[in-house]
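Take a look at chain A:
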Amino acid sequence: MTAVRTVPPPTSELTATVDRLWEAVTAGSEEAAGAVVFGALTAGAEPESVLLEVIAAVQARIGREWAANRLTVAEEHAATAINDRVVAALAHHPVVRDAVRAGPRGRVTVSCVDGEWHAFPARLLAQVLALRGWEVDYLGAQVPTPHLIARLHRTAPVALALSASLAPRLATAHSAISAAQAAGVPVLVGGAAFGPDGRYARLLGADAWAEDARGAADRLAEGLVAPLPAHQPVDDLPHLADQEYTLVRRSAPRLVGAVMSGLAERFPAVRSYTEAQLQHTAEDTAHIVDFLGAALYTDDPELFGGFLTWTAGVLTARAVPTASLLAALEVLGHELRDLPRAVGLLDHGRAAVASPSAVPATVPHQYHGNPA
Partner candidate 1 sequence: MALLPTETPLGSAESGLAFLAGAPYPVLVLAADGAVVHGSGSAWNLLGRPAGAEGEELAEVAPWLLEAHSRLCAAATVRRHRPGAPAAETAVRGVIAGAEVEAHPSLRADGSVVWWLVGDTDRGLAAVVERERWELLARLPGLLLNSLNVDRCLETTAQQAAAHLADAAVVVSPHSGRALRFVTCLRDGPPVRGQVRADPAAVPGLAEALQGFPPVPSRWIDPETAPNWLLPEGLTAVGAVSVTPLPGHGVPAGALVLLRGPGHGAFTPSEEVFARLFAARAGAAVSAAVMYSEQAAITDLLMRELLPPRLEHMNGADFAGGYRASVDRDRVGGDFYDVHPAADPDGETLAVLGDVCGKGLEAAVLTGKIRNTLHALLPLADDHPRLLSLLNRALLTSHHTRFATMVLASVRRQQSRVTVRLSAAGHPAPLIVRADGRVEVSRTHGSLVGALPETTVVSDTVVLAPGEACVLYSDGVTEARGGPLGDAMFGEERLLHALGECARMPAEAIVERVLMLASQWVGGRRHDDMAVMVVAAPQGTRLSAAGRYGHGGFPA
Partner candidate 2 sequence: MTELPDPVHPAPVPAPPPAAVTLPVEGDLDHESCDTLLATITAAVSTQPAGGVVRLDCTAMTMCDSMGLSTLLQIRRRTDAAGLLLLIDHRPAVLDRLLHLTGTFEHLVRRSAVRDDDAVGA
């Protein structure tokens, strides 16, 4: 939800438009949402500004409100669906059609990393690029990596813009980046998964990183250099030689099981959880293991610490004490005691949760779980 994170301060006029769109979207009224956006266009607002400073701002707010437990999952999905339709409808507005700059610049493929479900940032980027005269091949969020690469071979775009908002997708992103580069297509990445300053984009050898859709469009306009000849993804990350990432990934279900029985031992309340509550707890635990994996993959304790701090916030918003989170980390530390990097990450994570004042620099990596 937060790939377009740093929205420039909008003008006061646009601020009012943001509020009106927010009301329309949360009221579930597609018609009203369309009226707000088309009204702004007719009043002379730049289509790109409407996309990035109005629609994207509302989308970011949807994510924040959900995290703060002020929107249900259903409301969040409904609002996103309406926003999505507004973007689609906007493309056919006469003002927007006229605004498309003449002359095709070439073809760009826009896709989400396999397993990524936040298609909205990629859709926004696709729309901005279309506005700027690119021929856009928008693949959305349901494209398995082999299909993406096959498509690149067939269409030979000048670049691939790859979006990911969840850090656990970084390993998959890495293989997509390497494969696209091997096919001769340079890769620009964006989205919260790549870190607030794009640190993981550099780590994974992406050709470029952009903070937001506008930045991505500017960067593509500068032109990307054809990537160097193919290399093995593992060469980017020598620390993977210790196999800890693989071991944790492989044993994820067992680790979740161990945490579940560990929690039941320590907290009598867990023993009387309903099936649905157990399910939610297991899912939350699976997310923790996912992010531990991502931190092992990138060898970055901040990634794990940032996620845990954010999770603690989400749990607190839902009146769940962080003691259970700390207990889960303890169980994981015991289970993974033979893996020194994992133990280090878990220690760091416990410290991050225990001292909430130590808010990490990283922006939360959102996920779409069902908080307990």
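What we mean here is this: a contact is a pair of C-beta atoms (placed from the backbone, for glycine too) under 8 Å apart; a residue touches a chain by one contact, two chains touch by 3 or more; residues count from 1.
How were these picked? Simply put, all candidates are chains of the complex that A comes from, given by their letters.
Please read all numbers here as calculations on a predicted model, not as lab measurements.
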Checklist entry - With reference to the defined contact criterion, which of 1 or 2 touches chain A in this complex? => result 1
Item to check | Residue ranges of chain A in contact with candidate 1 within the complex | outcome: 28-31, 33-34, 72-74, 77-78, 80-82, 84-86, 88-89, 91-92, 115, 117, 119, 123, 126, 130, 136-144, 146-148, 150-151, 153-156, 172, 182-184, 229-230, 252-254, 256-257, 260, 276, 279, 282-283, 285-286, 368
